[in-house]
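What follows is one structure encoded as structure tokens, with my remarks underneath.
With one protein chain removed, the remaining protein chains of the complex are shown where they sit.
Chains: A and B, in written order; residue numbering restarts at 1 for each.
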Amino acid sequence: MSAYEYDAVVIGGGVSGIMASLTLASEGFKTALVSRGDPVCCLSTGCIDVFSHSDKPLGGIRALLPDHPYSLVGEKGIVDALCFFLEIMNEAGLPYEGDPGRNRKILTPIGSVKNTCLVPQSMAHADMPPGEYFHVISFQGIKDFFPSYLTSRHRNSTYSVYDAGVPTTLGIAARFDDATFLDAFITWLRGLEIPHDRVALPAVLGTIDPASAMEKISRAVGRKVFEIPTLPPSVPGLRLFRALKRVMQNRGIHLYWGKEVTSVERQGHTIEAVTLATTGRAKRVQGRAFVLATGSFVSGGLFAGRDSVRETVFDLPVAVPGERKDWFNTDFFSAGHSIERAGVRVDRSFRPAGAKIDNLFACGSILAECEIMSFQCGHGLAVATGVAAAKSCAQGLS
Amino acid sequence: MIKTDVVIIGGGATGCGIARDLALRGVHHYLVEKGDFANGATGACHGLLHSGARYAVTDPEAARECIGENAILRRIARKCVETTGGLFVRLPGDSKRYRDTFLTNCEDAGISTEVLSASRALDLVPELNPSIEEAVVVPDCSIDPFRLCMLNAFTSRHKGCGILTHHKVIDIVRERGRCTGVKVLDRFTSQIKEIRAKIIINATGAWGDTLARMGGSDAPMTLSKGSLIISNHRLTNMVINRLRPPSDGDIIVPNEAVCLAGTTSIPVDDPDAIEVDSREVDLVATQAEQMLPRFGTTRLIRAYTGVRPLLKAEASDSRSISRGFRIIDHNNGMFSILGGKLSTYRLMAEKTVDAVIKELGIKARCKTADIPLDGQDELSGYPLSKRLKGIDNIVCECELVDRAQVENAINSLGIQYIGDIQHRTRLGMGPCQGGFCTYRALGIMQETGRLTPEESIEILKEFLQRRFRGIRPALWGDQLREEQLVESIYLGILNMGQQA
Partner (left out) sequence: MTTFEHCVRCTLCVENCPVFKVNPAFPGPKQAGPDAQRFRLDGERSVDDWVRLCSQCQRCQVACPYGVNVSEIILKAQLKYSHEHMSPFAAHLFANTYHLGKLGSLAAPITNAVTSSAATRKIMGVLGLATNLPMPKYRFFSLNRGRRRKGRRRASRKVVFFHGCYLGFNRPDIGRGIRDLLAGLGCRVVIPGQTCCGLPALGNGDLEIAKRFARKNARMLVEYIDRGYRVVYACTSCGLTLVHDYPEVLELPEGRKIAENTYNVHELILDLLENDAPDVEFGEVDRTAAYHIPCHLKALGIGYPAAGIFEKIPGLKIAILDDNCCGLAGSYGFKKKNQQTAEKLGTISAFAIKTLEPDALISDCGACRMQLGHYTGLPVLDPSEVIIASLEKGASKESRGKRRIP
């Protein structure tokens, strides 16, 4: 087989595309992942929201409309996919915690509490019983983190400020990778009199392995420590992505990064290859099957013109809710602007409906009826549909 | 109870101009405005300091007024005016006769013109439609209306007079048929204050009739809304006009780091209930595209609308009603100043104050044309690229607003609302429309104790709603992507959608 011939080619390097690639590779298929840039999970909290509007995510899912992509995966499929994710993260050296059966809490930078399902270990202790308080550590000059938001909302909580020598989340995280810096920080922390059982800080505990920094700090001061995810640039988001990428590379998945797909070769009902706009001479990537995981508008998988929406790689038919004037409610905070439902419809095998292509599958937020903001289900949906679509694709390949 | 000689109602360009004029003539006064400066038409206009050429054919009197004021404002308001120059472009099909009359009338009015070939025009503004026939250079400029109001009011404060923004007039006090004062509601403390004065000046623009009626009189007006769109960046460094009878969407003005294109003209009844219609957005974009083709595909970051206060007339097309102004003495202690345009605010103020001081029996000459506006030194100037020099501690990265500017704005003039910081510093006026920096600025405010954390979150929510209203009609393409990203931050990471 030629160097650029693959069994499966996944287009879109976000969580759903990555999970699809890992699923296919684990079933022994030679897999390539093509992405025109970094994915939006790098900007996220790094947590896996499965369905945040109820205490038990699966219960919430059962009540969803049959149009929602979760129902295509099925409850067992969702749980299996989430377990697969946990295995992958262990392999990556960035262990996650959580139980698909129940949601857990993390804190936000404004002190509100958010439901999520799977969290990196460094955020596990944010799941506090009500009435428990914490001490916040902030950093000198850090731009988008204001500890007084947290202490005002959790009245008995307190805070201190440490000078890390750099004011950015990334810069501070890079410093935490350095053992000398961590030791100096711990010495300082020990010198404080922390009145509470828990210590919280913005998510800057290193760029690769926050759990071990967290353990070290925790042991030294005898307190539970947890991170609070920040606005972008988001270190936990970046950690999540890089960990997933490491596993992909270790498992021999070939990554083609930074160039978009500019043309598609189709022969009857089969996609044969995609071409990337590599500098100079276009690169042709051939596959026996393709998985589209390019995301929604923010990721570039869908593009909205003044009055229409198109899918940007294969020009698949897109379900659009009405005209532009109907896309958004007048209330910014309303659950469910109808544009959230726009996307590609798929059948039970995750093949795009109405496209008449045998070897193309779709997963992730490009799917119609996702309503990610309304249900707070982004990464959960990505994991579940990524794995499910890949399994369907694997069946097709065998 | 506050006692003064004159109360000015309205903090737009006219009201602030009157305040300054009175201050320089030594007349004590109070100005009350229900919102921040430039709350009405002043803050929702094109930001164009007319050369007057636009009116040369249809309203030569107005044209003459404009060019006179144009020269004065360039002199006295250096930091508010960017001397961009302007082009009137003639496209294939545009009337040659109009063009000839245009050139003659400009000359008569004293407006300098220079005719350029298409290729010369394209050298000056490379983004112009390559199929233009020719272009005429005129001394149009871009002006910052907010800054203008603020600096005018500065003189007033400096002379010990009162400027009360966020104070809404809820009643006009009348004794024996005469207007003797106003009752105002302080928006933030809910306190009601009474200000007694000898004369009340109604400079409320589109609300002119409402206020006149409160005073026991009336001021018939025609109201029409005009909507404009804002592009992501400067597609031109000169004002671009269409060389044809004035119509919708035929002006594009470079303003700070964006372009403002407009406008439309739709009759309305209620100046408080106006929204931009997505059809207006499409209309303006289509017209602008004819002069600058890239306007059809470029990213639009927002749309906004304002109400034109025009003197009532019989004509059905509100555009053809003269934009000249009128001063009405209601003979009850109240004067109304109606109509007019931003470019001639100073002249309108001068004439109004002339009438008012005559009534007060004072003799004093107008000095506003001679003395430059105060407070200009601290302001950032033009050209824009100079602002890239030292960038440190930036709060709004799109518009290069640093922490010092934000703190200055917070510390001055009793700022309590995030919108007020925006007007003064341009925070949040860029492509992300405050998606990131508003959170940051509010964080700074609550950290410095100006607001409690709870208050700042409430304001953040209000702000996000207001911002969304402006963006909603132009949400497609890149701006739709932007919006999804902002949603993922506020509704996702900060979880503000639910209980917050």
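Keep in mind that, in the parts below, a residue touches a chain if its C-beta (ideal position, glycine included) is under 8 Å from a C-beta of that chain, and two chains touch if they have at least 3 such contacts.
Note that this is a predicted model, so its numbers are computed, not measured.
K.L.:
Looking at A:Pro167, A:Pro321 or A:Gly396, which makes contact with the chain not pictured?
P.N.:
Residue touching the absent chain, from the options given: A:Pro167.
K.L.:
Which of B:Gly208, B:Gly430, B:Gly443 or B:Gly492 sits in contact with the chain that's absent?
P.N.:
Result: among the candidates, B:Gly430 touches the missing chain.
K.L.:
Of the listed residues A:Leu238, A:Leu292 or A:Cys393, which contacts the missing chain in the full complex?
P.N.:
Going through A:Leu238, A:Leu292 or A:Cys393 one by one, A:Leu238 is the residue touching the chain not shown.
K.L.:
Touching the missing chain, which residues of chain A?
P.N.:
Against the missing chain, chain A presents residues 2-3, 35-40, 42-43, 166-168, 170-171, 174, 177, 208, 232-234, 237-238, 242, 249-250, 252, 254-260, 276-281, 283, 298-300.
K.L.:
State which residues belonging to chain B touch the missing partner chain.
P.N.:
232-234, 237, 257-258, 294, 298-299, 383-389, 391, 394, 397-398, 400, 430-432, 435-436, 478, 481-482, 485
Note that only the chains that are shown with their structure count from here on.
K.L.:
Just give me the whole-number Å value for how far the CA centre of chain A lies from that of chain B.
P.N.:
43
K.L.:
Could you pull out which chain B residues touch chain A in their complex?
P.N.:
Residue list for chain B touching chain A: 278, 282, 436, 439-440, 443, 446-447, 452-454, 457, 461, 464-465, 467-469, 472, 475-477, 480-481, 483-485, 487-497, 499-500.
K.L.:
Report the residues of chain A in contact with chain B in the complex, numbered from low to high.
P.N.:
For chain A paired with chain B, touching residues are 40, 43-45, 108-114, 143-144, 146, 148-149, 152-153, 229-232, 234, 296-298, 300, 303-307, 324-325, 327-328, 330-333, 335, 339, 373, 376, 378.
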